[in-house]
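Note that this complex is displayed minus one protein chain, with the remaining chains in position.
Right, chain A next:
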Amino acid sequence: MLAKHGAHRRADKHAGSLLSATQYCALALLLSLVLSSSAFFLPSSALGALIAIDLLLVIHGLYLKNKITALLKVGAAQLALTLPLYYLLHGEAQLLDGVIVVLRVFLAMLPGWWLSSTQSPERLGEVLSWGLPAKWAFVIAASIGLLPYMLQETKEIYAIQCLRGANITPKALRNPKNWPELVYCVLLPVLIQLLKLSKQMAKAAKLRHFGKVNKPTHWPSSREDK
């Protein structure tokens, strides 16, 4: 985690020679939006070029010591769910189409992973506030910032329920009969936590004067600790 923290600073410093951290963040946001949209709008023949560009993002993200395991797991789960459905609905001939659909979704998510793992939520919030009302910008930035925490919560709740005997170990989940257990043992408590948390965060933000001025200022992106 410290390494990741260092990586943020390196990214800021690296870009700092030409651009401020906020400008760098704005460019990163724009690039991510373009690449994510391209994943859906480009013809299949152009997906190879998009993969090559996204690979650069992966290399950059990994260089900054961010982890991509969770995203890969989501991609693998999508593939495992989509392919059998395609097989059942359209037969073997359409399986390749199923792979391409999953690939497009994965390529749409990948720039989001890169953006959220290389840019701080407060900086994203600052950039978003250029074009959105300050409240919307905060909600989007806070939601992005919440992802790592909720991921950690999900991991911990999963581990707790495994220890309590829930049939949700990777081996048990090979059997679709156990999938509902994952939903009500892990996803339901996570959802409850998320609802509670969002309510409490809203309260915490309000108590710290959120919404008091129309144009809030922003924590400086480049500075020296005194």
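The working rule: contacts are C-beta pairs under 8 Å (C-beta built on N, C-alpha and C of every residue); 3 or more make two chains touch, one makes a residue touch a chain; residues count from 1.
As a convention for this text, contacts and distances are computed from a predicted model.
Set against the options "Spore coat associated protein JA (CotJA)", "K+/H+ antiporter subunit F", "ABC transporter ATP-binding protein" or "Rieske 2Fe-2S domain-containing protein", the UniProt name belonging to the omitted chain is "ABC transporter ATP-binding protein". Of the listed residues A:Ala26, A:Leu71, A:Leu110 or A:Cys185, the one in contact with the hidden chain in the full complex is A:Cys185.
Contact between chain A and the absent chain runs through residues 1-5, 8-9, 120-122, 142, 145, 148-149, 152-153, 155-157, 159-167, 169, 184-185, 188-189, 192-193, 196-197, 199-201, 203-213, 215-220, 223, 225-226.
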